[in-house]
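Below is one structure; the comments refer to it alone.
Here the complex is missing a single protein chain, while all its other protein chains stay put.
Which chain is which? They are A, B, C, D, E, F and G, in the order written, and residues in each are numbered from 1.
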Amino acid sequence: MIIIDSKLCKGCDICIATCPKNVYSKSDKVNTKNVYLPFPEHEEGCTKCGLCELSCPDQAIYVEKEVE
Amino acid sequence: MIIIDSKLCKGCDICIATCPKNVYSKSDKVNTKNVYLPFPEHEEGCTKCGLCELSCPDQAIYVEKEVE
Amino acid sequence: MVEERFVQGNEACALGAIAANCRFFAGYPITPSTEIAEQMSILLPKYGGSFVQMEDEIASAGAIIGASWSGMKAMTATSGPGISLMQENIGYGFITETPIVIINVQRGSPSTGQPTMSAQADMMQVRWGSHGDYEPIALAPSSVQEFFDFTIKAFNLAEEYRVPVTVLADEVVGHMREKLIIPDDIEIVTRKRPEKVDGQYLPFDAPCDGTTPMPAFGDGFNIHVTGLTHDERGYPDTNDPDTHTKLVERLCNKVLMHRKDICSVKKENCDDADIVIVSCGSPYRSVGAAMKKAREEGIKVGSLKIDTPWPFPEEEIAEIAKTASDIIVPEMNLGQIVHEVERAAHGEANVHLIGKIGGILHKPDEIYDKIKEING
Amino acid sequence: MVEERFVQGNEACALGAIAANCRFFAGYPITPSTEIAEQMSILLPKYGGSFVQMEDEIASAGAIIGASWSGMKAMTATSGPGISLMQENIGYGFITETPIVIINVQRGSPSTGQPTMSAQADMMQVRWGSHGDYEPIALAPSSVQEFFDFTIKAFNLAEEYRVPVTVLADEVVGHMREKLIIPDDIEIVTRKRPEKVDGQYLPFDAPCDGTTPMPAFGDGFNIHVTGLTHDERGYPDTNDPDTHTKLVERLCNKVLMHRKDICSVKKENCDDADIVIVSCGSPYRSVGAAMKKAREEGIKVGSLKIDTPWPFPEEEIAEIAKTASDIIVPEMNLGQIVHEVERAAHGEANVHLIGKIGGILHKPDEIYDKIKEING
Amino acid sequence: MRTEVRIAGFGGQGVIMAGVIIGKAASLFDNKNAVQTQSYGPEARGGASRTEVVIDDDEIDYPKVTSPDILVAMSHEALIKYMGDLKDEGVLIIDPDMIVEEEIVDFVNEHKIKLYRAPATKTATEDVGLRIVANIVMIGAIVKVTEVVSVDAAKQAILDSVPKGTEDKNIQAFEAGYALL
Amino acid sequence: MRTEVRIAGFGGQGVIMAGVIIGKAASLFDNKNAVQTQSYGPEARGGASRTEVVIDDDEIDYPKVTSPDILVAMSHEALIKYMGDLKDEGVLIIDPDMIVEEEIVDFVNEHKIKLYRAPATKTATEDVGLRIVANIVMIGAIVKVTEVVSVDAAKQAILDSVPKGTEDKNIQAFEAGYALL
Amino acid sequence: MVEKESPYKKYLREERLPHIFCPGCGNGTVMSTFFKGLEGTDIDFENVAMVSGIGCSSRIPGYAKCDSLHTTHGRALSFATGLKVGNPDLDVVVFTGDGDAASIGGNHLIHAARRNINLTVICINNNIYGMTGGQISPTSPKGSFGTTAPYGSRDMPFNLAELVSAAGASYVARWTTTHPLQLSKAIQKGLENDGFSFIEVVSQCPTYFGRKNKMKTPLQMFEWIKENSINKRRAEKMDEAELEGKIIVGEFANNPHAELTDNIKKLAEENSDKPLAIKSAFEELD
Partner (left out) sequence: MVEKESPYKKYLREERLPHIFCPGCGNGTVMSTFFKGLEGTDIDFENVAMVSGIGCSSRIPGYAKCDSLHTTHGRALSFATGLKVGNPDLDVVVFTGDGDAASIGGNHLIHAARRNINLTVICINNNIYGMTGGQISPTSPKGSFGTTAPYGSRDMPFNLAELVSAAGASYVARWTTTHPLQLSKAIQKGLENDGFSFIEVVSQCPTYFGRKNKMKTPLQMFEWIKENSINKRRAEKMDEAELEGKIIVGEFANNPHAELTDNIKKLAEENSDKPLAIKSAFEELD
């Protein structure tokens, strides 16, 4: 599961650019700061590599990982 | 001709060490600052290379050069 | 041709510098002064001048002093933290009698404080910030027009007396936009160059209250400039008490003994006033309305605006203290100029501070309320 | 065991620091303070402490503040040019309430001036040198013993009020050798550590005139320390006028409202005195002889020695001004402390400066002559 | 007479530029006096943006706005933040597409605010074809409603302020705004 | 009673050390008060060197020497430079091998100076066999002539001040000096 | 159950979020990479002390839930030196920017490197002064624009990684925000190095550098950085002309040697027969 914290996201689109699996797209959902949020359109392709989590400048992404 | 300005010389002996021809020796002549001056004991060996002039920290040495 | 523009105070300052023939600027960005550097970086190349962004404020102060000795009118602009860093080199400017102009757009402080808010908490720093005895000249504008005018005046005074001059603006004046009128007949003081008399010119010799002409490096005078205590030739002479006393007293006297020529105040309604509001810089903007309101109620209120906090207009304040019963000093700090007012008043009037910090200009009513409180 | 030594003032200062449990020194050499650094470099390793020679004075001031937050008592020593450079970081020390001790062994100035000669021309700089409003504490020793005692006191006051404290010595006191008595029961103030109450401790919260306990980094409080205007938690809050006002007023009040506890003066023969000599630091050494000579001639002369120029002992001076007709202020500058004396005297006594620069201490007769002149 | 104007929105809407143009119009082309100020600091970056203009026939002493006669809001956040000190019976101009009107109804009624709706963003995007001139459209609306500056002065100030080559678009935007109300 | 002592010579002669030892002797071992000061600055480097000691039974206010009661000169240059303010009838101790006496005859006569000759350098070199203890030899001479400090105190101060291992040589030097006059 | 928030959020002072950085600013990414790098070491986060100067990048410590000292512009390393020497047990990390570290702070930088003091310095190089609104910095590329370089910068920029290596640092690396994994790894190495570690991170300031240099969106900047990065090993085979405008990434120094606080500790132990004194302010004397 991928969750984007809409209170933190500033809509920079870096997650979109970073994901090697092109999981993210830009939504037309707007938050209170007039920001258009991304959403994991192709979540099925996600390898849970964590790159988006690491790259998001606003600590707004959560990628659920397998529990070992 | 080599002249040492006794008002300027501070008796550091660098001329003695620098001269490749060992021209200088330390004299027992003392100036007003209690400095034992060097003197060109072996002036005849001088090649007028100018090293002593250049090295003397106190601009106290004059080496007469040939006039071209 | 007279030109009218609607500009920020900081831009007016840059335009003033250009008008004064300043052709060298060295600086380091800092809020809320940065627009001055930015404007200079745009303007100077257009006027054939040089702009250098230095690695810090210490280097900036050094560079303008170096540039001044190259024969340039030179300026830097900064805010509190930068001024603190410049203190050593500013002292060097005083002892070497180097004309330079320093702009301080004051912000909330101490330390990094409130970078984007206004304050007047460096009023005393400009007087006492560097080690040792010296007498600074400082001008405090209260409008965009004054920021332009006082920058030119700063260059003129710097050249006239061979001293560093500071313009003590603040964030309010630096950032607001107003109409600026650029006249076509600006009076500019040109640096006095010594006559070339071989070996006769003494670069640091002058009557006890005087200023010597100043050559540029390369003019052939072979002068030595040092921050050590020096004699008339500029040669270090650090262990002779007389050399030091003569030098430092002259440096101070050339400002103090011309206090009358340098000081500028603006008096309104002072003649019959029981209460006089003494203000300097931005807070002056709130005096008019308060005074008007009080006068309308029959309270005899006057205003004395200090254009030149340093040298401090002691006599003008002493005079006011003799006629008025109370003096109100609104400042955007916890009490600085008020110290000088108290000292100059010599116990002859009650001095009341309205110290306000936090970044917001006094509202006219804050002054009016104080008037009412005093009036009983 | 009480120990007696015959040492230079600068060495006494280093010994005082060690006695106060200072175990960190960062500094940069400068005449006439260098012996303090040199002594600390010898002593500290013997006491398990750390000595770092920094690249400059700015770094030295930064390092002692950093060391203070690591939990150390930390000190630096310098002279005018170094103090000028430290101004920005000193302001940071005030706004972050960091206990540090700074020694200024004053020399002839402004600028590089007279490196090996004495002066007291940084008395006002310590008050106003950094940008912004703050209230410093400073102590001025007049003997080798006082240099030792006041250094210890400086550490104590620094810890008590969480502020930078300056010892304003001068070349005379720094370089002369006298007997130093090191008692065996020195009173030392220990830093107050907060109780460990999870999440409850606010590092910058205190009553309006108060000081909060201070943890060391690594103690587990996870505190944020900033030079920006901050709230009780230490978090930046730079645009709210109230946060700034509350913070800066508290910082000033914690010194001002404890003025009585901090200020120390020494009065001699003041009760019946017509003329009082107000001195501070080295010039006090010339007061005794002058006073004695005058008293012998029946002139009623008293002495008030100021140990703590800052906070300025306003009340003590105001009191003197009420009983004495004249106040004489001998200073090794062109007039600094005399400004405060004038202000505090409020016009109730005539204030006379004996300003002396050039590096030589006033001779007793210079003070005596002034007494005679006043006595008419 | 002293008139205090405040324009607020979010970064990127050209709010400050609008304030400068109005100030310039009054001061250089209407021969009145004007002072323009604006918000600085962290909150000015990305988030809310604000400018204020004081206009007076007489000299302006106190340069800051204390309680605006006119408030122009181009974003909801800004409106809520800066609405508080609008004068009773003052003028409020909003871009209705950026604002949740129901949240201000009470305020408007209570303080007898004169509310005007100028869909500047929409007009800029749809009519002028250039979203970034929304601020100029808004100037048109302001001038129409409040007459703080004359139409001529406003146009001159616009021409004096916008990049070369964009003059026509901007005048068009102004006029579209002027026609809105 | 206040006694002012000045010792002058050139750098390397240990002049300052001599002053410190006398100050220490008075202050720590004779239980009097003493203040020692010295010259700093460019002229102290290489050139002339000078130290001054004020000794008093009472507390010492003014710490500087204004007109010395005792002047000790170990070089001619220093003597000429610092002789001027020696008190009338004061004590002058010179190292005769370092001084051109005829240049001071007039001064000595005019001011009724009590002149003593202590060949400290020669004594140190020839009798003690260590040129660098000339300053300690001179202390011996000073103590003998002036009694500013007691012999015991002087010896204790010397032992307290010199490097370990050199104590005997230094005491020998002191005694040689003491025997000179 | 796993918490449903970014794994890096737990290190942050939640009450202060979102942080003040502009949308797409690289500073936030560097924070996360730091926490990831830290997780790779056995350093206790509770023992970390962060120090910074002034600038956007220097605001990072204010968001981390550990002791942090936000100092004066350019002076972070001086304060950090006092903090670390005062208590060598602390893990001291310095966050700084190109302006803070290399313009006003350049001297402290080379001296800290020379002393090889055990600090980990993370220098976020966005080639501009972000905090003050986009003036050029000592790393601004030739020809780039800033508000104080309206005609384009003509000065040569510093090669920071090379400069710090020449000054004596024992670990030096350069990566970019587009290399988050390599960057965390380098930070981890820096933390583990017992000496002065300098990690330069080339980062994006879309608001000022981007806006002034025709890269209006964060993504444009991000792509620009990515495209211009060249690995050091590859770069060594290229000539100067080919390297013009490129960002060389990789390790520049890895050369452990004597460390400052070790030297001081030993000196104290040798001369006092006691361990180095720490926290002397709290010590009751008797």
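Please note the rule applied: contacts are C-beta pairs under 8 Å (C-beta built on N, C-alpha and C of every residue); 3 or more make two chains touch, one makes a residue touch a chain.
Nothing here was measured: the structure is a model prediction, and the numbers come from that model.
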Interface residues of chain G toward the undisplayed chain are 103-107, 110-111, 114-116, 138, 151, 154-159, 162-163, 165-168, 257-258, 260, 263, 267, 270-271
Of the residues in chain B, which ones touch the absent chain?
1, 3, 5, 7-8, 10-14, 16-18, 35, 51, 53-62, 64-65, 67
Please output the residues of chain C touching the missing chain, sorted low to high.
21-24, 26, 44-52, 54-56, 58-74, 88-89, 92, 99, 159, 186, 188, 190-191, 193, 216-218, 220-228, 235-236
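Methods note: only the chains that are shown with their structure count from here on.
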Within the chain touch network, how many edges lie on the shortest path between chain C and chain E?
1
Would you kindly state whether over half or under half of the residue numbers at the chain C/chain D interface are used by both copies, giving same or different?
same
Which chain's mean C-alpha position is the greatest distance from chain G's?
F
By mean C-alpha coordinates, which chain is most distant from chain A?
F
Name whichever of B-F and D-F has more C-beta pairs touching across its two chains.
D-F
Based only on mean CA positions, could you tell me how far chain B sits from chain E in angstrom?
85
Length of the line joining the C-alpha centres of chain B and chain G, rounded to whole Å
57
Which residues of chain A are in contact with two or more other chains?
10
Could you pull out the residues of chain F that touch at least 2 other chains?
41-42
